[in-house]
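One protein chain omitted, others in place.
Labels for the chains are A, B and C, by order of writing; each one numbers its residues from 1.
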Amino acid sequence: MNRKLRMGMIGGGKDAFIGAIHRIAANADGLIELVCGALSINPETAVESGRMLFLPENRTYTNWEEMLEKESQLPEGERMDFVTIVTPNFAHFAPAMAALDKGFHVVIEKPITVSLAEAQQLAQKVEETGLTLCLTHTYTGYPMVKQAKQMVKDGVFGKIRKVYVSYHQGWLSKLSEREGNAQAAWRTDPKRSGKAGAMGDIGTHAFNLAEYITGQQVTKLCAALNIVVEGRALDDDGGVLLQFDNGATGVLTASQVTAGEENNLSIKIYGEEGGLEWHQQEPNTLLVKWLNKPTEVYRAGMAFTSDITKANTRTPGGHPEGYLEAFGNIYRNFARTLMAKMDGEAVDTSLVEFPSVKEGIRGMAFIDNVVRSHESNEKWTTFEVSVEHAVVA
Amino acid sequence: MNRKLRMGMIGGGKDAFIGAIHRIAANADGLIELVCGALSINPETAVESGRMLFLPENRTYTNWEEMLEKESQLPEGERMDFVTIVTPNFAHFAPAMAALDKGFHVVIEKPITVSLAEAQQLAQKVEETGLTLCLTHTYTGYPMVKQAKQMVKDGVFGKIRKVYVSYHQGWLSKLSEREGNAQAAWRTDPKRSGKAGAMGDIGTHAFNLAEYITGQQVTKLCAALNIVVEGRALDDDGGVLLQFDNGATGVLTASQVTAGEENNLSIKIYGEEGGLEWHQQEPNTLLVKWLNKPTEVYRAGMAFTSDITKANTRTPGGHPEGYLEAFGNIYRNFARTLMAKMDGEAVDTSLVEFPSVKEGIRGMAFIDNVVRSHESNEKWTTFEVSVEHAVVA
Amino acid sequence: MNRKLRMGMIGGGKDAFIGAIHRIAANADGLIELVCGALSINPETAVESGRMLFLPENRTYTNWEEMLEKESQLPEGERMDFVTIVTPNFAHFAPAMAALDKGFHVVIEKPITVSLAEAQQLAQKVEETGLTLCLTHTYTGYPMVKQAKQMVKDGVFGKIRKVYVSYHQGWLSKLSEREGNAQAAWRTDPKRSGKAGAMGDIGTHAFNLAEYITGQQVTKLCAALNIVVEGRALDDDGGVLLQFDNGATGVLTASQVTAGEENNLSIKIYGEEGGLEWHQQEPNTLLVKWLNKPTEVYRAGMAFTSDITKANTRTPGGHPEGYLEAFGNIYRNFARTLMAKMDGEAVDTSLVEFPSVKEGIRGMAFIDNVVRSHESNEKWTTFEVSVEHAVVA
Partner (left out) sequence: MNRKLRMGMIGGGKDAFIGAIHRIAANADGLIELVCGALSINPETAVESGRMLFLPENRTYTNWEEMLEKESQLPEGERMDFVTIVTPNFAHFAPAMAALDKGFHVVIEKPITVSLAEAQQLAQKVEETGLTLCLTHTYTGYPMVKQAKQMVKDGVFGKIRKVYVSYHQGWLSKLSEREGNAQAAWRTDPKRSGKAGAMGDIGTHAFNLAEYITGQQVTKLCAALNIVVEGRALDDDGGVLLQFDNGATGVLTASQVTAGEENNLSIKIYGEEGGLEWHQQEPNTLLVKWLNKPTEVYRAGMAFTSDITKANTRTPGGHPEGYLEAFGNIYRNFARTLMAKMDGEAVDTSLVEFPSVKEGIRGMAFIDNVVRSHESNEKWTTFEVSVEHAVVA
């Protein structure tokens, strides 16, 4: 490939947090250039955002339907290669389906959709079109998460027995959705966010991280969700007991009312011979514990990390990478995969990988199953991945 | 009081871990002297242990019945004031009852007994005799745990909403009870340890810590216990969802198979305005988190700690105290209380306090309720504190 | 400005560590695009590197003289706006002078040159041309370093009294320059690196950080340099006692033979009322200490940070930024300044700032004075910033 990939963006106008994050992540490695956008449903914001991003006027669209239409009519050497969708959850499905229909590859901010049914339709569309869909489950992009996964896979801890994963934030400790906080407003609104609040917004990240590192799938769960802040429409907190298919058990907690916490996603996993501990807020360190040896401090960028870790690291040891680089890894791996595909070449998927529809479906199913368990008096709910079992919101 | 208190000891012979801990804790502040002991059920060990502790031969007993009898016949100026019972769990009840009957105050290593019924009988005996019983729930003896409790009580965090408490060890990751580990052998034996394993041994500490700091009581729980290591007779791991009487919810996990963990008891508590975090392995630090201010690092020995914190600290800031001092605080507070009582004086219970039968009964009830919940298919089990509800082991 | 700034690059071919870093930093915010390069003195490498970066063939140059010449002949709407120089130290001066002569702004990797004399000539050239020069002293780009500087400036700690700064790496613990390590080879070679080794390579960063945060200048110093690894041509380790112009004193240590350290740059500063502590390897945390209050944990992205901190942060609290974002801040601030300049507008220099020739001269003077002190038997050497005092290498 002798050029950068061309990206269009739906959503992510000038005041949107996650749009800017996606752009930085996409920019960093010089593999992708932003060529067009339908950056806001507000036309003025769309235009102003396009100008701030130096987009040409004629490719600054004011609605995504127009963008998909117009871009699809541009010659191949000019039109965008893929579209990134960074709208609120409820507005993922329609543009994703339409983009695939027009032949564009897709990147979607998680969660993939607002329902398992949508996720499954989207998965089918991806399969039919043969196009590539990337779901930005950021946290699995961290080098030390890759290292953790590799060590578990290599069996150094023996059989995995225990998983503790928690994702604690404090930003919804007050009823901010009534006080003009736009982020809070849509994320606590079932119409825009889906049938779960905290459990959907961040619980799914915790769930994804646990399944990613262990390589195991949850088979049963027991969930208790809470609306801690009076007046809120969706859960802002919850705890889930987990059973995994290899017999391991675990606990997942997610909360957006743990006042004073920032973005504290942490995981501990234990096997027969040792375990590991990782904290997203200090992401370059992976603590590796052993039954009869000193705990080891694995660090990103060091010579002793695994190949996939190195393939997802940009700086030498002690030059900390962070959230944007983890996000960038997803874009970089997506870009390399796409470039290879367009060139008719293969990538080494043991080094270059990113979340896609499979993770999207597991995440949507997690939400369904958690809500179903919460509403049940039975202790254990079997984890189902089919639409029939889904609770109607 | 113009003399030290005189302590006798039942159990705690030369190879016993916890007996040595009790002696160091009792010695440290120069308020207590060991005057006699029935230190082992093995007569040779009892005698040799007495000699190593410089006990007089005639007060080195080979069974506790004899000790209680003989000591009770000594003149008041000479006989022991209280007895410390550090035998395995199943052997707490009988000597404690007998000691109270003979008029001796009692210190018992936790758990108080092996059943709720025993605990309640013991409580009644304490009430009848008017004597003092101290239960060494060590971890509430730490200065920064006192600080945490005081801050919650003072309302600085607003209403408490969330409690996460975990107690993780790795020493039972293998089937050590079959490999000659005496500690492992009795602690995993239902006959000697009681109806719960990890949940009784360490889960009760986590439970006690949570109720102590929050000042709230658990009202409902949902427990899942596991025997992770094949061939073990009691749970070595478990997770419990909690509801508290003020509406707060929480999660308690206890495990003795988290390979690579030492003695990792940690607690996080959150209210409307902020929260706190404490780790037993670095006990002199209490992290205090706030919604809109930087996290504060409270440290033992500093001028800004509360009165009860200071009353339970021996050294200035930066001179770390540890487990033995926390244990020593329980002994010191017990000793001061007893001395005041014997002198007909009062102590300031807002500064000088220690766990007793109330905590013992809550702990035994916790074990009962956890086991009952584990065996139930219903999600929530109401926390009962009466013998009728207890599961028969 | 309705377009991105156009960057050319000298050095930084495919195997160069620092070139890639500069490109990521320049790319991230979408304000700059790489349009041309003379990426290596090896023509093949230059060409191949250009292709990997999707540069047009006709702007992939094989020597920097040609690049400056050709670019200067392009029309204004096309030619590069500035050039980034990422060659080894000895090859900074000539292209920087030439670029300024051709009317291009300049970014230089630190140290600015290999001698104070060169640095001063360059400064004069910048002044004469009215062009902008940016020196990438990365570490002052971190948000929490900005926070630290602001708090000192605001006087919250009272008069600053003590400064401890250390920069410890382990990568030169062996004689790697003889074992094919190209980085080690040029950095330990006086001809390419300058008259100091570790003290020039990393000691200057520590020095810059200390002067930046305190707002004070070193006036006297006492240095002891060491060649720890036998056979090495330049110092790989050293310690320096410091005096500052406000009467504060300090200690600076720099070492590349502290085996097991990665890139451990740390600083502690104390005033009359408190102090601060920052570690580059966990850069989002700034510990703020007080005489009579708990230590406070300031964190990047939080609402309570200063305006300049916020202006140099991209993500909300708990989404860690790192080395590349710190580097990116320097580029972003440089770009904003340049864009404003080209548009005839002003930037708010209290929020948008970056290191330049002043810092470059201080750094070169630091090297001179440290070497001069090392060679002297007198305890204190006055810090001179003039060429006459410089030691001849």
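As a convention for this text, a residue touches a chain if its C-beta (ideal position, glycine included) is under 8 Å from a C-beta of that chain, and two chains touch if they have at least 3 such contacts.
Everything numeric here is computed off the predicted structure, so don't read it as measured data.
The chain left out here touches which displayed chains?
Within the full complex, the chain not displayed touches A, B, C.
Looking beyond the chains shown, say which of B:A16, B:C36 or B:L53 touches the absent one.
B:L53
Out of C:Q124, C:Q217 or C:T249, point to the residue that touches the absent chain in the complete complex.
Here the residue in touch with the unshown chain is C:T249.
State which residues belonging to chain A touch the missing partner chain.
Here the touching residues of chain A are 287-288, 292-299, 302-304.
Considering the whole complex rather than only what is displayed, give the residues of chain C touching the chain that is not shown.
157, 161-162, 164, 166, 170, 173-174, 222, 224, 226, 228, 237, 239, 241, 249-251, 253, 255, 257-261, 268, 270-275, 289-291, 295, 376-380
Could you pull out which residues of chain B are in touch with the chain that's been left out?
Output for chain B: 2-4, 17, 20-21, 23-24, 27-30, 34, 51, 53-54, 169, 261-264, 280-284, 299, 301-302, 314-325.
Going forward, only the chains that are shown with their structure count from here on.
Roughly how far is chain A from chain C, going centre to centre by Cα mean, in whole Å?
Roughly 35 Å, centre to centre.
Out of chain B, which residues touch more than one other chain, so two or more?
Where chain B meets two or more other chains at a single residue, that happens at 295.
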